[in-house]
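Sharing a structure here in structure tokens format.
Removed from the display is one protein chain of the complex; every other protein chain stays in position.
Going by the order they are written in, the chains are A, B and C; count residues from 1 in each one.
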Amino acid sequence: MQESWLLFKRNLADFWKTFRHNRMGLMGAFLVLTAILLAIFAPLVTTTSPNEIIRDANGRGLTFAPPFVHGPLGTDDAGHDVWAQLAFGARISLTVGFLAGFIAMFVGSLLGILAGYFGGWLDNLIMRITDVLLVIPDLPLMLVLVAAIRQLNLQISPLTVLILVIGLLYWTSTARLVRSQVLTIKERQFVARARAIGAGHIHIIRNHILPQIMPLIVANTVLILSTAILIESGLAFLGLGDPTQPSWGTMLNFAFDRNAISNNAWWFYLPPGLAIVWVSLGCVLLGNVLEEMLNPRLTGHHLEGEARVVKITGEEAAHAQHLG
Amino acid sequence: MSRRDLLIRKLLLSLVTMFVVVAINFVLFRILPGDPVRAVIGRNVKISAEVQQSLREQFGLDKPVFPDQFFSTLGQWARGNLGVSWSLRKPVAEILVAKLWNTLLLIGLGQILSIFLGVVLGLFAGWKRKTALDVGALTFSLIAWATPTFWLGIILLAAGSSWLGLPTRGIVSPENVGKPLYTVIPDLMAHLFLPTLTLSILYLGEYMLIMRSSILEVLSEDYILTAKAKGMSHWQVLWKHALKNAMLPIVTIVALNLGFTVSGAIYIETVFSYDGLGKLFQTALTKQDYPLLQGAFLLLAVSVILANMLADILYTYLDPRVKAS
Amino acid sequence: MKKTLWFVFLLFALLVAACGGGTATQPAAGENPAPTGENPTPTLEVSAEPIVLHVGWLGFPDTLNPAYAFLTESYTMFDFVYSTLTTQNPQGEYVGLLAEERSVSEDGLTWTYKLRQGIKWHNGEDLTSEQVAWNINAFIQNQDGWVTNSGYITGFVEARAVDASTVEIKLEYPISNMDYRVSFLYIVYPPDFESFATPEDLQNFTNFSPVGSGPFKITTLDKDQRIIILETNADYFGGRAKIDQVIYQTFDNSDALVQALKVGDIDMTNEVPDSAFAAVQTFENVETISRQGLSLTELIINSAPADHDPAPTRNPALEDPQVRLAIASAINKQDLVDVVLQGNGKPGVNIIPPVMGGGFWYNSNIQDVAFNLDEGNRILEEAGYVKGADGIRAKGEVRLELRLQYPSDSSTYPRVADMIANWLSEIGVKATPEAVDPDSLVVATNPNADYDLVIWGWGADPDPDFMLSVMTSEQYVEGGWSDSGYSNSEYDQLYLDQQQVIDRVERQKIVWKMQELLFRDKPYIILYYGNDLEAYRSDKFTNFLDSPLGIASFQSLMQVEPVK
Partner (left out) sequence: MHNTSVKSPLLRVRHLSTEFVMPVDQRVARALEDVSFDVYPGQTIGLVGESGCGKTTTLMSVMRLLPANARLSGQVFFKDTDLLTLNEKSMRSYRWKELAIVFQGAMNALNPVMRVGEQIREAITLHKLMDREQAETRVGELLEMVGIPKERGAQYPFQYSGGMRQRAMIAMALACSPSLLFADEPTTALDVMVQAQVLELLKKIQQDFGLAIVIVTHDLGVVAELCDTVVVMYGGKVAEYGPVDMIYNAPQHPYTQRLLESFPDLARSDPSEALASIPGTPPRLTELPPGCRFEPRCYVRLEKCKFEAPPLLEVNDNHFAACHLCKGAEARF
């Protein structure tokens, strides 16, 4: 097999060498990693549970307390510790985003490979489906879908519904990308050779095509992650989240429903929004850099300033002149 | 492929897409739960079984969903009859038309501004790659892209109303309601400023990124080197050779982006209490007003399909490679 | 290309220019003279600018047809536009409005109303006793059409115009709260309502330019932009208001409403969100009022009879009184008041709010279940519910897993649900909060009985009758008021009794007894009574009427005047 996979591994090492020097990529990785770490170590970095009501000296709920009254990020409208909510919210936001992103990646890659590799009516069918999905405005469709599934009483948790709906709607770009890539790879010699010696479809796809498109899929998935996280926050903001498992979007939903703005409670409505920007920006940076590295066409262009002429010393110049 | 063939192909594709949208639209709304008759009546009503039955008949809900309801609905849609809104008790088409203009105004202004600025900024950012301008513009775009629409909207709402004293709801001040919009332009603009700004910032990032990568791609083409070798200045190359080539994909992408735009409108209209299709959609959803929701969904989807078709047609006129032969 | 660019430039320039201009034109309120029509007193003609009161709210009337209006916003408008025979005064007593005097016969079966002289409709015509009688008779004879009035005219036989200024209403049996009932019967302009052949035709009439006899008339109602402009009725029989116009505008976003109040875009609102009240109190030139009102929020426990059709789908554990008691003991009502209402309310006990009738109807003998999680755990333990490995209690097959639903249009209930779910988890009960759109929730509670726990609220009438009726088994039919499915024949009988006992103290005893039954059986756990939260710009207007009627009542707007 495994020649192509080995190549893939070696490319990975090469990749890291180049990536190390890319400031935007490193920044993106930093943003994403810190968020993941926050989610993993949420219980360690917080002192209260996100659902605990912080109380004042008289035992009354301490609502909308600014950071200097209750640290580090104050309390929300229900007297919950905002920092704890933020840290535990990372778990929900990232889980939804990542799972949805992976579903999208999986479906998109699968359909893309099927369409590109087998072509024919299958290709046509899959591409027409993406055409249709591409023009249907996504948010209205999702709102209706989430509401419908929710109310069918299927005993699915609200978060699962969100994950499924986002994941099953955002695979089109991956599918198109993978398909076009598969189309070019399919024509290359080693595939033809493999086919000539009687290799099966699955073998060819697994050992020859997959290693080639893997980097592309990874880059695309990272980009989709940011979309998924944004969409989740939007749907949660419109009230379709799970209030018992607050994500950053749910926090914002509470913040706006419960008048954080009027209370000037910036510590309540800014952090979740910034956290969303943090992660999705991280994913976008990372994804763009990965894509750019895979697509080196974009590394320079013809109008990019002038080549620098390095003056050589006068003596050398005279020498040259003399010889000429 | 000649232009005629291409157009016919696109038209067919659009028709197929439209049919699928219509079918999805129908099925999706039929599986939505809740008793529509109840929804018309509301919570606090005693109503006899006979009246309920007559309402069911009035809405055609007593017939089987397929094929009766499906085809009768389809036929009505084709004739522009989108039914009567259950909650507003007015023809859906009429409601939609009233809101459509508001949304078009909002989206149109936002789009024009952001396309113009996005194209210009993206052009310069791509051209002056890796300069402070590019890094700045790129950072702005990426952050804008990563920012939740509703969050930006609310922050601008808070800031704009407290610091600039801008109005926080609606399209015009109550005093100007009912007057033709062109007679109250200053008031209108004051109301449109914040929502438009929010939309523009978000699309601006999008278009800038698209234009930047488009111009980057074009500028690394050989014909740019040819133009430069001819002795043209960068400006001349940019203006005479790069711009048109880079603008071509923008046409298509702007149309495809309309779906994204519509999503933005739903958030923005909700935040700014702006009476457009977006807010109508959300209201219809919570009220389970099927005909209204269906109509709104249909209108949104069909506009995006039509816009795409229009872009395709426009494209065939702009790109000589399609035009001739 | 060039042309397009120019076009874009132009638009941009326009926008930039307009934004500058927009801020400058902020005090837009006075720019446009009011529609002059029948502009009233000479003093006001001198001042060129009409006095306009801007009101902000979060809703919009569904219709202005009293036959078929359900939203409180519609009733707010009815109070401005229409008049009733009686009304409540700020002290909570019933007084005549259209009626100058009212009297009841010895047997309690005939009520006689003597109308004031010279009452005119907004169109200048006289309001006659025949028209009043026509109204009452229409309500009685066409109950399918005048749906919303039907509860108030139970036991009415007919109305009759005795002479030009006297109307008589005949009853089937003596009615204990006649004044209250009549105060909800808006007298409409008959020519607008005579022509409808069927109940549906009547109900489809939106009546968006109503002709009434009230202190204000509607000049503009824009359903798209959701703005209502009312003009003072100079010929109102109760005198002329001191302002010229009232403009109602709807905000979808409560922060936008608060912001508008802060910057002076609106002059008053009676819908300050509870979570913003503390902030509004700090605003400059804004006066706030927090007053105990008639609203209550409850946790509904599915109590539909087991033989109900369709069969109730609920966790069977809810039929166990001990489980109900445990749930009640696990809810910290004071925390709900402190956190959710930011202190603007009181923990709830009874279905009758404490302020109703000045506290007369509220059973103050009932001692509420104390918040005590240990007690809750103990009760469940004793009742045989054992904690499993996942922390959820179960008795045999029955696990204490409950749906906790609430209407999706509320911004408060998600928080309430969130907190209750947390407390319940402490006693081994897993409650899953879920927002459900209100219309679906109506059907789920009644008649489907397809729910476990629901958080919802009521705005009570000034008389106990309505709130008590909600718990009668008669109301648990499709379209009825009952959402708990509570069914108790003793309670039902008491309800009928209290309707007919004229003696107030006798009636009080029955009402108190009914509250005891409800407290014992717990179809509802009353969570809290939220205050009415109001605010107005004290730099612009003064002399609002601070009473249980609210500063937005017509009585209040009649006396409001601009700050000099």
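Here, a contact is a pair of C-beta atoms (placed from the backbone, for glycine too) under 8 Å apart; a residue touches a chain by one contact, two chains touch by 3 or more.
Worth saying up front: this structure is predicted, and the values here are computed from it rather than measured.
Asks: Looking at the whole complex, which visible chains does the left-out chain touch?
Replies: Checking the complete complex, the chain left out touches A, B.
Asks: Which chain B residues would touch the chain omitted from the figure, given the whole complex?
Replies: Against the left-out chain, chain B lists 221-223, 225-233, 236, 240-241, 244-245, 248, 319-321, 324-325.
Asks: List every residue of chain A that touches the chain not included in the displayed model.
Replies: Touching the missing chain: residues 17-18, 21-22, 299-302, 304-312, 316-317, 320-321, 323-324.
Assume only the chains that are shown with their structure count from here on.
Asks: How many angstrom lie between the centres of chain A and chain B, each centre taken as the mean Cα position?
Replies: So the centre of chain A lies 24 Å away from the centre of chain B.
Asks: What whole-number Å value describes the gap between the mean CA coordinates of chain A and chain C?
Replies: About 46 Å separates the centre of chain A from that of chain C.
Asks: Distance from the CA centroid of chain B to that of chain C, rounded to the nearest Å?
Replies: Each chain reduced to its C-alpha mean, chain B and chain C end up 37 Å apart.
Asks: Among the residues of chain B, which are close enough to touch at least two other chains?
Replies: 33-34, 154, 157-158, 270, in rising order.
Asks: At least two other chains touched by the same residue of chain C: list those residues.
Replies: 253, 255, 259, 408, 437, 440 - these are the residues of chain C that touch more than one other chain.
Asks: Report the residues of chain B in contact with chain C in the complex, numbered from low to high.
Replies: Result: residues 33-35, 38-39, 41-49, 51-52, 54-55, 87-89, 98-99, 102, 109, 112-113, 115-116, 154, 157-158, 161-162, 164-178, 185-193, 196, 270-273, 275, 279, 286-288 of chain B touch chain C.
Asks: Mind pulling up the chain A residues that touch chain B in the complex?
Replies: Per the stated touch rule, the residues are 128, 131-132, 134-141, 143-145, 147-148, 151-153, 226, 230, 233-234, 237-238, 249, 252, 256, 261, 269, 273, 276-277, 280-281, 283-285, 288, 297-298, 300-304.
Asks: State the interface residues of chain A toward chain C in the complex, per the touch definition above.
Replies: 51, 53, 60-61, 63-64, 77-79, 147, 150-151, 158, 239, 242-244, 253-254, 256-259, 261-264
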